[in-house]
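Just one protein chain is left out here, and the rest sit where they should.
Chains: A and B, in written order; residue numbering restarts at 1 for each.
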Amino acid sequence: MKKKNLLILLIALLCMATLFAQAAAETKAGPRIVTFWSLFTGGDGEFFDAIIDEFNKTHTDIQLKNDTVKFDDYYTKLTAALAAGNAPDMIVCHQGNLLNYVPSGQLLALDDYLKANNFPVDDFVAAPYNACKFDGKQYAIPLDVHPIIMYVNMDLLAKAGIKDIPQTMDQLIADGIKVQEKTGKMGIDIDNTTAVYKAYTLTRLFFSFIYQQGGTFLTADNKAANFNNQYGYKALQALQDMVQKYKTTPAGLDYDTAMNEFKLGDAAFYFNGVWATGTLEQQKDLNFVAIPVPGFMGKPAAWSGSHTLAIPAKANIDPAHVADILTAIDFITGHGEMWAKAGHVPTRISVQNSKAFADLPYRKGYADSAASAVAPPTTAAWDEIYGTCSDLLEYAVVNNQPIQEALNQMEATVNKIIATY
Amino acid sequence: MNNTSKTRKTVGIVLLSILLLIWFFPFVWMVFTSLKIENEVVTKTFHFFPQNPTLTNYIKAFSSSKILRWMLNSAFTSAMAMILTIAVDAPIAYAFAKIRFKGRNILFWAVMAGMMVPFQVLIIPLYLQFNSYGLINHMAAVYLPRVALPIGIFIMRQFFEGIPDALEEAAFIDGASRFKTFFEVILPLGKTAFATVIILSFINCWNDFLWPLVVMNDTDKYTITVGIANFQGTHGTQYSLIMSGAVIACIPQFIFYLFFRKKIIAGIAMTGIKG
Partner (left out) sequence: MIPGNKDNRDGWLFSLPFLLVFILFMLYPLVHGLVISFFKWNILSDKVFIGLENYKNIFSDEKFYTSLWHTVEFVLITTPVLLVLGFIMALITTSKSPLKKAAENVFFIPYIFSMTVVSTLWAWIFQKQYGILNHVIGMFGIQPVGWLTDPKWAMWSVCIATFWWTAGFNMILMSAGIKQISSEIFESAEIDGANYRQCVFRITIPLLKPTIVLCLILQIIASFNVFGQVYVMTGGGPFGKTRTLIQYIYETGFSYFKMGYSAAMSYILFFIIMIVSVVQYISLGRRSDE
């Protein structure tokens, strides 16, 4: 009796095996497929998938096949695939990560193809477009720019009797204290502890404040730390004081809680990327504005990332296929107003000027912030520097570490890291 | 004397029940969270029970992702892992338990050492290896590395050691070859151990995350653990949705466990052979 059951099970498995084998064989006839990988999950993923669906609906000759990988694991998988020659036709890649793939020739230099296909190069905002150039060659097309911005709860401000948005650090602190005294809600909502997500906001603001004062994070050749000076001191001091001295920000605040506190109307000033806009907009009765980060410490400057679309280089790549991929890129970037719904800033001038984009609340303001956006330094060591500094900054802010000691430690660590690349 | 032992028994049962309820609670909480809308989950006013229990998260999970397909993929790969593991582990476990052969100890230690290897070391070399076999994005790539399950060998060896030599000797005297003895005498007795190893191997393969993630490219071919990881947003956590994905992912395992549980109990009850 048992043997019969085993036999049935084996046969069932064999059938399933053939089923899966069949699924692997793809139809040769029909539309040309462009495969690509993206890292947009959750809310972002929904908006992005909508663009892909729109493309597939409106094109009969080309179809896009998208596979999503969670952000945490995306680059692991991508790198392994590139090393083995298994990469898809097109990939989403953060501008900051492009440098991991360009020197080894993993990405296709696009210049000739762009010319051959009359790609609307001039329709792109210069700064993000040029950020995808290395050694004078174009290796990716920017999809969006996503800077850090400031969200303000107008109701809480009204309750606290504050009429204007603070423009200097002193004003910001004072307003934060006022909100807390008058309403009992959190003054300045900046996450400072890693939980499910790393508390990158702290690092991003530290970064931004240095640039606002006219400094830079690394030296011009990216070979050494450049923040152990009065700029870094002032920036870290301000962030630490918010938690320790003025108590406008609680310690132990993680990313999710920071977002949710503002979402539920319990925080006055919230700092995060433009991407939070989509989620916050869905919150009924949350009366907020979203503006570029004011130049609290000097001229306006804010950390910004950028998602780009790139084409993995493959031996004997077919120019016709590249043309298809560029068609897809053209479409996706050309429909930036759909992507803007997630909060990201589109990179095409025509989109920024379009009515559809202008109709979205706040987005026009974001587009302006792109002008003061600061991209992370282009160095392969950046991921490790960024992650390590995040830990050190968290520690310094939450544990009231003496500022100079913290800066010395960070500088030594960063320089050590750079030396290993 | 009787009364105190009765009250002691009742107290014992009450305490145990409380412990069990607390132990089971996280699972209950997972289900409750999945039945709430996100605004009810992240809120200032805490609600234990879902105020308006809703299936929106589940509907979203099923409609916006290929969750059924993923479950099928997981079922297939885990079943294959399970079968191949038994096929491969049982003979060597028997050899360790019953056959005195040269190099046995060294081999045993080598197997043991295999368990200590952090899997992260193997991922890139394995990936390159599978790529050279042309197996990337094929189902076999998911379960093949999981087939060698050293702990399965331990469990079965322990069990086989408990089987008295007398049984084998009887078979040998009757003229059976070692091979035949293994198949017809030893294996049928191994039901208990098999059930345990089968469950472990199934769970091991089902819950595998990093390897299937790296090795499978098409979303269609994801296993369920990889698929539901994508419920975690790029820029924010939606607890209710993630919990619903978690519940869905657990259900097949639940069913599988309940089915095999009976076999374990039956197997244990049947073991009347004592040394």
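Some notes on this structure:
As a working rule, a contact is a pair of C-beta atoms (placed from the backbone, for glycine too) under 8 Å apart; a residue touches a chain by one contact, two chains touch by 3 or more.
Computed from a predicted model, the values in this text were never measured in an experiment.
Screening B:77, B:131 or B:225 for touch with the missing chain picks out B:225. Across the entire complex, the residue among B:37, B:88 or B:185 in touch with the chain not shown is B:88. For the chain left out of this panel, the touching residue among B:83, B:111, B:198 or B:215 is B:111.
Within the whole complex, the absent chain has one touching residue among A:30, A:214 or A:252, and that is A:252. The chain not shown here touches chain B at positions 12-13, 16-17, 20, 23-24, 26-27, 29-30, 33, 41-43, 46, 48, 84, 87-89, 91-92, 94-95, 99-104, 107, 111-122, 124-126, 128-129, 144-145, 147-148, 151, 153-155, 158, 162, 165, 168-169, 172, 177-178, 182, 192, 196, 203, 206-207, 209, 225, 228-229, 232, 239, 242-243, 246, 249-250, 253-254, 257, 261, 268, 274. For chain A, the residues in touch with the chain missing from this view are 75-76, 79-80, 82-83, 100-101, 103-104, 106, 193-199, 252-254, 256-257, 260-261, 380, 383-384, 387, 391-392, 394-395, 398-399, 420.
Criterion: only the chains that are shown with their structure count from here on.
The geometric centre of chain A is 37 Å away from that of chain B, both derived from CA atoms. Chain contact summary for the complex, chain B toward chain A: residues 42-44, 64, 76, 79-80, 83, 123-124, 127-128, 131, 136-139, 210, 213-214, 217-220, 229-238.
Contacts from chain A toward chain B in the complex involve residues 9-10, 13, 16-17, 20, 23-24, 37, 39-46, 66-71, 73, 76-77, 80-81, 83-86, 88, 196-197, 256, 259-260, 263-264, 266, 273, 275-276, 279.
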